[in-house]
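Okay, here's the structure, questions in a sec.
Only a single protein chain was left out; the remaining protein chains are all shown in position.
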Amino acid sequence: MVGRIRSKAGPDGLAAGPFARRRLLNGDIVFRLVAAAAAGLTIGLIGLMVFDSVQAAWPAFQRFGLDFVTGIRWSPSFTIYGALPFIYGTLLTSAIALLLAVPIAVLIALLVTEFLPTQVGRPVAIVVDLLAAVPSVVWGLWGLLVLVPFMRPIEQGIADGPGRLIPFLGPPTPGPSYFVAGVVVAVMIVPIVAALTREVFATTPRLQREAVLALGGTRWDVIRCVVLPIGRTGLLAAVLLGLGRAIGETIAVTMVIGNAPRIGGSIFSPGFTLASVIANEFNEATEPLHAESLVGLGVVLLVIAIIINGAGVAVRRRFERSAGRGR
Amino acid sequence: MAADYGALLSPTSRGRRFKANLVVALAVVATTFALVPLASVFLFLVTRAAGVLGPDFLLQDPPGDLSAAGGGIRNAITGTLEMTALATFIAAPVGILIAIFDTEVGGRAATGTRFFIDVLVALPSIVVGIFVYSLIVVAQGHFSGFAGSVALAAIMLPVIVVSTEEMLRLIPRPISEGARALGLSRWRTYASVFLPTAVSGIFTGLLLAVSRAIGETAPLLFTALGNNFFSTDMNEPMQGLPLLIYRNALNSAFPAARDRAMGAALVLVLIVLAFNLLGRWLVARRKLSRSTGQ
Partner (left out) sequence: MNEEVAMTIETPFRQAAVLPTWPAEPAEPVRPPETDNAVVLRLRNVDAFYGAHRVVRDVSLDITGNAITAIIGPSGSGKSTLLRCMDRMHEVVPHARATGLIEYMGTDLYDARIDPAAVRRSIGMVFQQPNPFPTMSIADNVAAPARFNGLVKSKTASADLVEQCLRRAALWEEVKDKLHHSGASLSGGQQQRLCIARALALAPNVLLMDEPCSALDPVATLQIEQLMTDLRASYTIVIVTHNMQQAARVSDRTAFLTMGDDGAGYLVEEGPTGRIFTQPRERLTEDYISGRFG
């Protein structure tokens, strides 16, 4: 090969010529394969884990059928396992958490993006984000030792007051309860919802804002006419993702929810969520059906989480696309 | 998504001004409301836990019986550091490769992967714990620090993928075109041009992922399990800081356990905050240098 000058390369020359594609062990092909392998293996591995878990839980599903999801009794001593108390607990605490967290998060986002000058707004945003940096177990500890005693008189007050008329708000109030768990989860999801909502509000087109101001509108008018309507989809995405986080919250919940495997009559009753019962009972579940049922609860939680988070991601994507267009 | 100017037609400007001020007031109240727990947590930790901290606390192992006073949290600190380090070694290369896959290969496969990763970000960590349990603990027949590391790696992975992808996306087009025009092969381009350019962002993403993993308890419950003794063996159950806090907190009727939990919580929060703030500071510094055209 050395020593030959080619000034013209015929068809054969192409295959071996100076510009020929290198076949097979081409570095680039290997590169792409390795990257694809990383992605594929990860997805495969996680798929395998899901499969293993479903397989492990299968005996429980088989034994109870649909009753697993709708059964209201969870009793290891009688080997009867129904998930409804935990689904109820998850839904209730998440609902309480959302009801508390979303308005607050939206107001925080408005404060930071609309009302405060950027210099002040940024540190405020950072401090709010610090709420998310505190680990779940520390929130649980705080909830147990600070919040529960703090809330007890309040809970008592509500239970004795309106609680007399509405059993849902009534006694018992032992301390740890759905309500306290909801409050703790609310504290934990405020930073997430606020951060996402902040992003949503920040992408409001300047043109529209200025249109309102030019017509003599106040800052609230800007919010009402432009920021909120345009950010509707993004807001939905933020709420969905906050909800997804709320249903998965485990450790903090299990420390303040009272750990009672039944459907409590009021929001001040102790209870359990899907995540917290697994954390609580898994390591002591000696009887195989118990363990299998707990894994089954995990599968139920997984399905709920995929649905909610999947919806949240999809809505967020839709918002991002239309926000990109709207500019 | 259209704006709705109908509200501007309402007559009283005084009414609208009042509403505007009311909303500002509400927003301030809400923000303060949200920050109260933050202040409360810090106060709580600092006042009640400060007394517990001391060199002994950090250098000794906990007593076998949780209710007994004395001892420290050494095995928890080393356990957490070890497991997080191994988790980073596992998650970082895989995460970066997945991000490269998404950026380079693109197409439908990448869209699917991205969606998958996005859902993974928000997956309940207890579910991750169960997954790793059913894959590794069951296969190995025992709990181990290794299983705990894998669970933490699963938590860190989506964060690393998302932040690396973002960084690669931000590489200026002239750089990318310049590398192509020089006939550099793709892997060479990534190795010598793209990744070095994105490295500070990738590092920050790693920091944030680590700060998240350090604080996680649920994934460790059924994988590393916890250990009352000092151990650096990855094949044995391993103690972690969040695990220690959790178990002591469940026994908080005993003052010794309660104190230990609070002391450990303070240490944990300080560590997590350090990583978190370091990551933020790096992001801010990078944004600043970019805007001043460095």
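Letters are used for the chains, namely A and B, taken in the order the chains are written, and counting of residues starts over at 1 for each.
Assume a residue touches a chain if its C-beta (ideal position, glycine included) is under 8 Å from a C-beta of that chain, and two chains touch if they have at least 3 such contacts.
Quick caveat, the model's predicted, so the values are computed rather than measured.
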Residue, one of B:H142, B:R180 or B:R285, that touches the chain absent here: B:R180
Where the unshown chain meets subunit B, residue by residue: 172, 174-175, 177-185, 188, 192-193, 196-197, 199
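In this text, only the chains that are shown with their structure count from here on.
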Inter-centroid spacing, subunit B versus subunit A (mean Cα positions, whole Å): 14
In the complex, subunit A residues that touch subunit B: 26-28, 30-32, 34-36, 38-39, 41-43, 45-46, 48-50, 52-53, 56, 103-105, 107-108, 110-111, 115, 124, 126-128, 130-131, 133-142, 144-146, 187, 190, 194, 208, 211-212, 215-221, 223-226, 229-233, 241, 244-245, 247-251, 255, 275, 278-279, 282-283, 295, 298, 301-302, 305-306, 309-310, 312-313, 322, 326
Parts of subunit B lying in touch with subunit A, wherever the complex brings them together: 1-8, 13, 16-17, 19-20, 23-24, 26-31, 33-35, 37-38, 40-41, 44-45, 93-94, 97-98, 100-102, 104-105, 109, 113, 115-116, 118-120, 122-127, 130-132, 134-135, 138, 154, 157, 185-188, 190, 211, 214-218, 221-222, 225, 242, 245-246, 249-250, 252, 258, 261-262, 265, 268-269, 272-273, 276, 280
